[in-house]
Every structure is written in C-alpha cells, then in structure tokens.
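Of the protein chains in this complex, all but one are displayed in their positions.
Take a look at subunit A:
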Amino acid sequence: MPKQIILAAHFPGVNNTTVWSDPASGSQIDFASFVHLARTAERGKFDFLFLAEGLRLREQRGQIHDLDVVGRPDTLTVLAALAGVTTHLGLAGTLNTTFREPYELARQLASLDHLSGGRAAWNVVTSSDAFTGENFRRGGYLDRSLRYQRAAEFVQTARELWESWAPDAVVADRAAGRYLDPADAGAFAHHGDQFDIAGHFTVPRSPQVHPVILQAGDSPEGREFAASSADAIFSRHGTLEDGQQFYRDVKSRLARYGREPDHLKIIPGVTFVLGDTAAEAQERAHHIRRQQVSPQTAILLLEQVWNRDLSGYDPDGPLPAEDPRPDDDSIIKGRTRLTDDPIVTARRWRALAEAKKLGIRDLIIEVTGRQSFIGTPQHVAESMDHFVQTDAADGFILVPHLTPGGLDEFVDRVVPLLQDRGVFRTEYTGTTLREHLGLPAARPLPVVAA
C-alpha cells in the first residue's frame, strides 16, 4: 500500500492570508463558521481541525493592527463545542506554555479528550514575549534560552499528570462500595526547574491517555524538542527540496530517543488554489493574492522589513531608496518578523522591482505568500501525492483563505482524487486521533533532551 496522506484543516487565521474583503467571507467568531469548516473537514475524512491562538492583539507603529482579521475565540472552548458537532475529526489547539500552568492545562486537555472520545491534540508553543505577558500574572518574561526548557518540562509534567491515574484505578464496585483502587489515584509529584508541584490530578485517564502533541518551531532546539516530545510537526517548508531536507533531518533525530521514524509525522502548512484549467487556477491565484495584499497591507508588510514608518509611500510607487533599520526597536509587536536579514532582502526586492517594473504592492504580491499548490484538482492531487511519496512530508495542514467555505472545493474535488489514488482514507477506520494518524498508543514518558 502506498504511503497514506494526513490531511488537516487550519481555521483561517489573523494574518493577511485570510481574505475578509471577499463577499463570501464570513465571521471568524460565529460558532456557525467553525461548525461549517469542521463538518466539511469531517465530510472529507480529514484527520483533524487545527486552531491557532492569540493572547494579545498585534500592534504595528504602536497601534492595534487593523488591516487583517482581528480577534478570535478561546481555543479550548471552541474545540470542546466542536466535539459536540463532529464524531471522528481530531481537534487540535495551539496553547502557549508560557502563560499557563501544567495542572490546569493538563486537566483541560484530558477533559477535552474524554468529552471528544479521544480526539484531542495540543500544538505546544512557547513565547518569551513580554508584550504578550502584559496580559498575564507572570508578566510573561521568559529568557529566550529557557523557552524550550519550559516547553519540554511542561509537556513532561503534563504527561505525568495524564498517567497519574492507573488504567484500572476506577473500579466502581457498587456491591463492595469501592469506587477507587488504590486510594492514591491521581497522586503525582514533579520537582523540576520550571515546575515544582505535587498533589492529586482530578481527571481519570483519558481515551488517548496522552492527547496528540504537535510542535511548530523550526530552530535546532525546536527540532530536537519535536524529536523528543512531539507526535507531529507543523512545519513550514513549502518546496519539495526544502521539505525533503527537513524531513530527513528531523526523522534522523528520533533514534536517540528510542523512537521509530514513523512516530513523528511531518505536516507542513500549505495553501491551494483550484481551477478547471491551469490557466484559470493561475488567474484565481493572482486574484486572491491581490485580495490578500491590499494597498494598505502592502505598505505594512514593507514596513516589517524596513522596520520604520512608511505610511507616506504610494503603494503603486517605487520602493524606499533608504536601507532598512533592523537594529531599531521592532515596530511590530505580537508577531515574529517577516524575514531574518532585512538589508539583503531589501536589496533583492529593489533589484526585482526595477527589473520587472513593479510598484510596492505588485512587488509584495510577487515576493510573499505565493500559494503552495495551484492548478486543476488533478494536478493538485498529483503534486500532493508526489510530495508525500517522495518524503517531503507525511501530509498537509491546509490553510484556506476564506472563512468558512474555503475548504469546500478541496473536499469536493481533490479528496475524491486522492482516494482514487489509494493514498487517502475513504472511511474513518479508528475512533481516536492517534488511530487516524497511525501513531502508537500513548508512548512511555520520554527522556528529556539534556
């Protein structure tokens, strides 16, 4: 049997990928939007639905960013509600370890796992961001070097809590009047650098025992953390070659943790545009890119590279002649910067703009966020299958550009072709997300990387 593709649906987020100006764009808050996307994904036999998280509204030039979708509901609460309108779909939430405590988050996730019949997943992120910390008790400052230490110890602690009830701790023998055996069900003690806690966990062992762990960081520390602790990586490697290199690198790190290559799934986030012909798909892709990059957004994205106020520039005019000021205080808060080497990027962009006679907006459209898969349903199905069969990925997290209908066309037109190729399920064969993903049942507590 050929390698089977994993498919997940990302609820459209709060960056300019999500087009809100289109007449077909619906609410990012109404529960009906979440129900629509979740049911579409389940109709398409997807593995899971993915929610991102925001804990402080983004700012640029010291003001709340107003050009993209702003605001979203609380991740865990939406996932629990979605468990009530779906039966098989995995429910994955991004949840920050910097602004939460293991006891509380572990019980929320274990509760979600019970209430969904074993469909919970957690995308572990950390933040060293004092800006976001202004909304929280701990104030949020965490030294960058401690980010993965906290994340790894957080996950380790959560696993200890999830295992604190033995599988047979609840005997519930009415005749004998014995509910628990033994008396210390849920007892735990964790004494570490980040967390020093002890007591009793409230939630008996959940169907998956360990909800599925996802990880999204791409740094060497992030890769190592994924190799030690995660079940899947939400990666960002869009090209075949990058994907294959990343895939080899990460899978090669597993052995030292006693794990099989198959026990860590690599699922890049990707976008797609379909058309009846290749030309039509390209045309739609360009139209969507123009919607994603409004004149105002073009200036804002340019500011993220130049790191200064460019609000006086004409979106259809030439790029700034001056170089960026990467060493000044970042003008963007609550979000990572677009690029690592702004001076080099700026020079490359200027050269491209001159060569192709592009104004600022057209340049931005040219250099940012091109969709990953563009073409006829046949072409997209083939390309995705090729990606997976040549080990550039184990599957994809699809990021639609429209809420809530952005996945409809994919499910109607591409999924059947993947099924025809024998690389995607036609029915769910398991009930838990671990079963969908072909992951082993809860694995033993990992060794944390030194």
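Here is the rule we use: a residue touches a chain if its C-beta (ideal position, glycine included) is under 8 Å from a C-beta of that chain, and two chains touch if they have at least 3 such contacts; residues count from 1.
As a convention for this text, contacts and distances are computed from a predicted model.
A single chain of the complex does not appear, and UniProt lists its protein name as "FMNH2-dependent monooxygenase", one of "Hydrogenase", "FMNH2-dependent monooxygenase", "Fe-S cluster assembly ATP-binding protein" or "TusE/DsrC/DsvC family sulfur relay protein". Of the listed residues A:A9, A:L76, A:V250 or A:I360, the one in contact with the hidden chain in the full complex is A:L76.
Across A:F46, A:W122, A:Y148 or A:W165, the single residue that touches the chain missing here is A:W165. Touching the missing chain, out of A:E163, A:D181 or A:D391, is residue A:D181. Against the chain not shown here, subunit A presents residues 20-21, 29-31, 34-35, 54-57, 63-64, 66-74, 76-78, 80-81, 83-85, 99-101, 103-104, 107-108, 110-112, 114-117, 134-137, 139, 165, 170, 172, 174, 177-186, 195-204, 294-297.
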